[in-house]
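The complex appears here minus one protein chain, its other protein chains still in place.
Showing subunit A:
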Amino acid sequence: MRYILFFVFLLVGNQTRVYSQHALSGTITNEKKQPLAGSHIHAGTFFATTAVDGRYVINGVPQGNIAVTIEYLGYKTLDTIISMQNDRVLDISLKPDVSQLSEVVLKKTVSEKNAATQELKANVLENYSSESLGDALKEISGISSLKTGSTIVKPIINGLHSSRVLIINNNVRLEDQQWGTEHAPNMDVNTAGKISVIKGASGLQYGGDAIGGTVIVEPAHIPVKDTIFGKTIINGATNGRGGSVSSSLSKGYENGWNWNLQGTFKYLGDFEAPDYVLSNTGNREKNFSGNLGYKGENQGYSFFYSYYNADIGILRSSHISGMSDLIRAINSGQPQVIRDFTYDINAPRQELQHHLGKVNYYTFFSDASKLSLQYSFQFNNRKEFDLRRGDDRNKAAVDLDLMTHSFTADFETNSSEKVKYKAGISAAYQNNAANTGDTQVRALIPNYNKFDAGAYAIASYQANDNLALEAGMRYDFSHIDAKKYYLKSRWTERGYDRDFSNIIIGEDGQQWYTNPVFTYHNFSGSLGAKYQLNDKLTWFSNIGIASRNPNPAELFSDGLHHATGQIELGDLRLKREVALKMSTALHYAGDGFAFEVNPYYNTISDFKILIPTTIILSNRGPFPVWEYRQVDVRMFGIDLTADYDFAKNLNWHSTAAFVYGKDATNNKPLIDMPPLNLNNTISFKKENWNHLVLGIKNETVFTQQRYPNNDFYVDVTDSGEPVSTLVKISRPPKGYSLLHFNSEMSFDVLKKSKMTIGFNIQNLLNTNYRDYLNRTRYYADELGRNFRIQVKLNY
């Protein structure tokens, strides 16, 4: 780590250059010559804001031609190029633009551009058209992925994932059984126009429980003018022998109406590792979304609907029934089931559907106040098919219907040029129904009704030209009313007969029927500061508190997990966990060089974690039991990003992330922490050769040396004599280093259309490797070499 920092500073040091410098100043007014205070002036890499009298000054502008952009909300943005030979005065009067007013909200508050926010734009997202949200997010330093095979990918933000990461899809909090480590976000990455990530709790408007962070997915913007545009992306891949087609069409009208239609179809067969077929890893997706909106002069509304449908095969050999199966898998080093390639998907598999519908309305009261109202509806159906016997063979083993209604109202206002407020309320109702009549399997997650309500307020203050401050807080109420059957033997073993005998409402044979009810009141908050040290260097700092209630798995689990062969037990006594995260970032953006260094410290009390406790015997042999417990956790880490145009047409882009996690209660390393990882890309770009891009990327993941030792002994009787055998589940796989190649060229086709052809090779050297954060790592290697072609048509 020391060396990396040293390297970064070395590069920064080299950036000092000598310029002949001038001052650019002037006054920005409206068409009636009234000053526009708070206008933004960008001159090259410089930036200034006008004062109350509309005046601005930018010092230190280098000699030569410089691009100037002047923006003010509600006015047409002015772009021009001026020649700086001496100090210069540039007075501008901006013209009103009604379309602008509806497009954006007020000026960006600190939280929208704070230390921990990073973005992915459409051009990057398009590269992941045939993959998933989790794959795309890995572009951002400090984000890794928790995988099950290669298609179920969940984002990990600074070491935390699942219920600790909120995903906001088109301003709706995604509710798709996100607690499960094998439950990937139920959304199509092709619907995203932009994705931003807030690392930590400062996304208060979205929720107070973002212990890890918030991923915000926004659709592409449709301007208010007569326009029609669209794009089609076709992907073909050799690994999986399939691909995807995604297409969208957007239409805008001068009168403010707009609509958009988008669809994706994906079809892939078994993936292949370098040495064998990963049997039963094919997947299908059929997704659709549509939007109809109106953006008026001072109000607007939109109707949105999206549908996600996926059928995902789970590696056949990762399904185990007992410890001897697990030991065989670990010892053999290769999958127990290797079949010929096929497009067929059999059990184990997941069948997922997610509907999201929403209506949104907003209105401006004056230039400075906006009220937005939104109602959304989500329906998620998750079916998991297991290897079953007899009449149940074709029945799902898990079948959950999750329905969520939510309503939000957000209000934003400027009380003065320097102070802005944002406040809102939200309410949500959720119902989970386990279709046990269809599955004939006791429900892991019981039926429940949940009601949530929340309120937040955020104030931001522009203290002076260099310093901006922000403070926010949020209150959340949550009430959950569940109905669950417990095996009487489990009920007693958990000690629930002592603590919860009052919630028993019935019995059936050897099961108790119970009605657990929980109510939570949570507070969360955030403080942020942004300080402009000079034209190129900005310092951000943030401290946030987040509180998360136990999720359904943590409360109610009681069953065998077939991917790990462990029995996982929830606990009705679990309390909320509270995280306090401090984070700071230094951001430098100069000519041809930019970097960001972002260290953080996160302390989480009552962190809920699975801990192995005992081994039980059954007719299927012994099973290890893992229970949800609460421990105090300390985490710290550092994320680095650097970008350097080191020669003409050549760029180096680098990200690195390190995180240290400790279970302070037991004084042990925290399980499942992403190991140190480095990504370095060298790319060559030549605009006048049909926008040629050639790139080579190195992805290096070190071996995770810090892990808790959860290995255990069981008696294995396969050979006749019982042999006490160590089950080595703890040690992370060795680190790896991969090379990827990518290239693309663009051509003008027809009239006003552009075609981009991309060719890339993933895992160029066909390296065998396994990843610590892949739930199937005991059973098989990761994907081997993959040639992919992408044809993208923008029209």
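The rule is short, and it goes like this: a residue touches a chain if its C-beta (ideal position, glycine included) is under 8 Å from a C-beta of that chain, and two chains touch if they have at least 3 such contacts; residues count from 1.
Just so it is clear, contacts and distances are computed from a predicted model.
One subunit of the complex is not drawn; among "Aspartyl/glutamyl-tRNA(Asn/Gln) amidotransferase subunit B", "Type 1 periplasmic binding fold superfamily protein", "Electron transfer flavoprotein subunit beta" or "Multiple sugar transport system permease protein", its UniProt record names it "Type 1 periplasmic binding fold superfamily protein".
Note on the undisplayed chain: of the listed residues A:T214, A:S244, A:N258 or A:S324, the one touching it is A:S324.
Screening A:L78, A:L315 or A:I567 against the full complex identifies A:I567 as the residue touching the chain left out. Residue A:G621 is the one among A:G230, A:G621 or A:G695 that touches the chain not shown. Residue-wise, the contact with the chain that is not shown comes from A:Q510, picked out of A:Q510, A:S730 or A:N768.
The residue touching the chain not shown here, chosen from A:N30, A:T342, A:N447 or A:T700, is A:N447. Although one chain is not shown, part of subunit A still touches it, namely residues 301, 319-322, 324-325, 328, 336-337, 359, 361, 363, 371, 373, 375, 377, 387-392, 403, 405, 407, 429, 431, 433-434, 436-437, 439-443, 446-449, 481, 483-485, 487-490, 493, 508-511, 513, 558-560, 567, 616-621, 623, 717-722.
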